[in-house]
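Here the complex is missing one protein chain, while the rest keep their positions.
Which chain is which? They are A and B, in the order written, and residues in each are numbered from 1.
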Amino acid sequence: MTGPLLELDKVALHFGGLAAISDLSISVNAGEVLAVIGPNGAGKTSMLNLVTRVFEATKGRILFKGQDIARAPRSKIAHLGIARTFQNIELFDAASVLDNLLLGRHRFGAGAWWQQVLRTPGLTRREEDHRAKVETVIEFLDLSAWRNAQVASLPYGVRKVVELGRALCSEPEILFLDEPASGLNPEETRDLAFWIDDIRSDLGITVVMIEHDMSLVSAVADRVVCMAQGRVLAQGTSAEVQAHPDVISAYLGT
Amino acid sequence: MSSALELFAQLTVNGIAVGAIYALVALGIVLIHKATEVLNFAHGDLLVLSAFSAWALIEGAGLPFWLVLPIVALGIGVVSYGIDAVIVRRIAGQPQFAGVMLTIALAFMLRGLVMMGFGTDSQSYDTPWSGQSTTVLGVTIADLSLVIMGVVFVIAALLWVFFRKTRLGVAMQAASQNQLAAHLNGVRVKRLNSLVWALAGVTAAIAGMFLAPVTLVDTALWLITLKALAAIVLGGFGSLPGAVLGGVLIGLIEQYAGVYLPDGFKDIAAYLVLIAVLILKPNGLLGDAHGRRV
Partner (left out) sequence: MRFDYHTRYRQGFALLRHPSDWLAYGLLAVVLLALPFFASTYLIGELGYVLILCIAAMGLMALTGFTGQVSLGHASFVAIGAYAHAWLLAQGVPFVLALPLAGVISAEAGLVVGIPAIRVSGLYLAMVTLAFSIVVEQVIGMWRGVTGGFMGMLVETPRIFGVSVGAPKYFYYVCLFVAVLVLLALANLMRSGIGRAFTGVRDSEAAAYALGIEVKRVKVGAFGLSAGITGLAGALMAHHIGYLTPDAFTLLLSLDLVLMVVIGGMGSLRGAILGAVLISFLPKGVALLKSALPDAMARQSGLEIFVAGLVLALFVLFEPMGLNGRWLKLRALFESFPLYRRDTFRRQKTYMKSERSR
């Protein structure tokens, strides 16, 4: 395939008179780890919310594999192969880790309603297939100790991993991570760095992560985009972006 | 004046009179909801309790209405404070549904206690204004209705002043915006919430004591909670002026529906309004919009 995997083309997002994002163009190439950095309120999460259709773009196009998804129904995004995690963990708290991960498989279908009611042999086989796939993710993220635990009872760090696992269960082509390292201790952050690397190289998933932790960004990102006030300020390698004068002034607030 | 116009004027006056009571009940429910996010389904049963208490004091002990009014209002205020301090406070921080269930449970218990304490028969008592009426421009208004309108207006005004001008009122407003922040700023949130309950209890007591002579002293008075909910939704959830406006509008709509719409509509008009508003304009007339961020 030619061209970028995902392309935001002159996208704008206005809330009433307030422009959260204006004239934003970002492209994500297949197979890369792209980090999006920027001060608070730069519009990073808004950008992600536009792609996953939580918000309606005021202007512009969002092309995923050449197809404009800026007006697609919110529940269709996952079916295209776009997965995400949330800044303030959005897990299904009252369910077990296993059920959370199985919900990640939703887009692959769970059988017709009558098959589910009757629990036909075909459905049981299908459930077993989903379960087998979930087990590979459990193994990949080392979650087996928590398999049957209720999410609400898990420590914060584990919950972040479960959320990552749930996104992986949907076998996305592109994975958005919204501040994956926030609230993690250094050890957990190091694990995360290895996982992100593996997700890209072993699973072949393109990763876009919004992150403040520059050590993590430098460690795993192929390319860095810095946003401020709803625009792209600079992009390039981690070192280039960090040395960019506009970026420095945006962070220092001059 | 033509008779059609006279009828309309009469309906309007009656509607405002009934609506004033709805407004007062709605105010009490909104007060508690704003402060604690608990939707108090037991509010109507506080009315029932106050009506029966007033009946016992007036007809049983022979006290005059003007003396019973402050006694019962204070008494219900204390009961209401206690309900929060002993019971409702325990579920702070739990989902809204827990609050709904707990207040429904409280409603059942209050109703049961009233039935056990005062019996299940309907009762009635007189106020100094009972049986008198004033006619203005061909429209007849019961004096009691005039008094009710006056009382509700005064209470609404007092609440407005309370929340705008007094330290306690401002603290309550702050606490209702963000409980944790208020707590960190030295506001004693728990005690404040109980005081809000007490305040709401007083409004419920006054509403109960003025409503009972118009209808009857009966456990079915609690059903006014449902009318008040319609008023709250119409006015915009969480808005005190909205509650008053909604109450009066629901009162008017019911009166008009009783005459201008086919049989049976009067009883369901309030609920049809509630459903329509929630579907078409969930923020009501004076409510503000919210979105959820992720």
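What we mean here is this: a residue touches a chain if its C-beta (ideal position, glycine included) is under 8 Å from a C-beta of that chain, and two chains touch if they have at least 3 such contacts.
Predicted model, so just to flag it, every value in this text is computed and none were measured.
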item	value
Of A:S46, A:S170, A:T189 or A:Q242, the one touching the omitted chain in the full complex	A:S170
Selected from B:G75, B:G201 or B:G238 as touching the chain missing from the view	B:G238
Option from B:I104, B:A174 or B:V214 whose C-beta touches the chain left out	B:I104
Chain B, residues in touch with the chain not shown (by the definition above)	37, 39, 87, 90-98, 100-102, 104-117, 119-120, 179-180, 226, 229-230, 233, 237-238, 263-264, 267-268, 271-272, 274-275, 278-279, 282, 290-292, 294
Chain A, residues in touch with the chain not shown (by the definition above)	52-54, 73-79, 83-84, 86, 90-95, 99, 102-104, 106-107, 109-111, 113, 116-119, 123-124, 127-128, 131-132, 152-153, 166, 170
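Operating definition for what follows: only the chains that are shown with their structure count from here on.
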item	value
Between chain B and chain A, distance of the C-alpha-averaged centres to the nearest whole Å	48
